[in-house]
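Below is one structure, written out as structure tokens, with a few remarks after it.
Only a single protein chain was left out; the remaining protein chains are all shown in position.
Order as written gives the chain letters A, B and C; numbering starts at 1 within each chain.
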């Protein structure tokens, strides 16, 4: 499961543009993954210029 | 229970300044109520210039 | 940021924080100014008006951040009548997105270090004295020590509260505001308009502050008590539909203004509080820019003395509180009483005052004559009201 930390995120939208499933919802101040669509491909984690998008396993590790 | 909708909120901090318990955490892009402290006094709902802070009962009604 | 010891850390890079940083650095203090937002100057949560003489204490006006020069004022009553005042050189409407940035660059030029995207998330204390801050930057936590902390973190201030200074605002002393920047309609770039009335902005007022000939900040503030029943947003929507139904909206902002007149004790052991965080806006007008800058300058002067003495206890920092009270705070105590009186005005009273004023012959309608007329015919507090809105060293329109 991928989580985007709203406190770290800068709402730049890079992950939104990369998501092949179009499953990331973003406003000026909020961001949310539609987990009913997300395939956990991880591209949002990869392209994030910060470390806002994280795979949960990595976060726990 | 009081909820602040992150999509409606403009992160102006008016509620943060009014909260008598200092229980609202706010960054540039995130806002959260510490429910372990919140007394549901409602002042955040009252002072919000938008309708971002809502008592849950009202939202369901 | 390196782990060097800072003399002063300042939380919040608005006008109060940047001026405090500039004067601290100019006094030779190792100064760090931290801004939680990832940029300085935005979002703008402000009408952007300042009085000419208030600004002149700090800088020369620069066309890069002066949107309009104001020399006229209109005050509208609920029946849409108005009286006008000619006030040459009364003030400016700023572009705060550029102005705040300019003030931060001045702090850097004076020797301060500035960091953005770094939030003060806690206060370190030892034996009842502030010794540093906890920081949060992009999800990472860290700590920095300092000899003195200045909280300039706005209406949402938590820094002072973490340090044990009570700053929570009661509903009755907090205005709830929304403002838009309009583009398109014709505005008189030299005139600001105020609208009073309980249907327009209960417990507050609406304003039209021009930014050039086709743009203006149009906003309103209502008392926290009124906000319980209906939101500033709803009142502003009505006002815009009545006055500017077709205008483009290039910016929308909301915010709260502390109107209790000033914190009684804007300092503690190792900490001073300036600007909105110290409730320093004028309690009648809500004007806070120049007040924050004055407070920043006064706090920096006290910081330099305290650090020279090597004593940053509340006893020593009380000099800042005294300086603020002598310069501005005593007036705010009076304005606070005026505001309480104003809250009980009904729309008929507003209409009646405006009607009387319109009867004053045009050539005599300078501020002094107008005020004398009002003073003879109306309750005494109207004098204070108008004085509070449009005069004085420390107030902005």
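Throughout what follows, a residue touches a chain if its C-beta (ideal position, glycine included) is under 8 Å from a C-beta of that chain, and two chains touch if they have at least 3 such contacts.
Keep in mind that this is a model prediction, so the values were computed, not measured.
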* Per the definition of touch given earlier, which of C:113, C:225 or C:297 contacts the omitted chain? -> C:113
* **subunit B residues touching the omitted chain (full complex)** => 5, 7-8, 10, 50-52
* To do: By the contact definition given up top, give the residues of subunit A that touch the hidden chain.
  => 10, 12-20, 22, 26-28, 43, 46-51
* Structure fact -> Across the whole complex, the chain not displayed is touched by subunit C residues 2, 38-44, 63-64, 95, 97-98, 101, 104-105, 108-109, 112-117, 138, 183-184, 214-215, 233, 245-246, 248-253
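Note that only the chains that are shown with their structure count from here on.
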* Would you kindly tell me how far, in whole Å, the mean C-alpha position of subunit C lies from that of subunit B? => 23
* Residue numbers of subunit B (touch at least two other chains) -> 10, 27
* Sites on subunit C at which at least two other chains make contact -> 38, 136
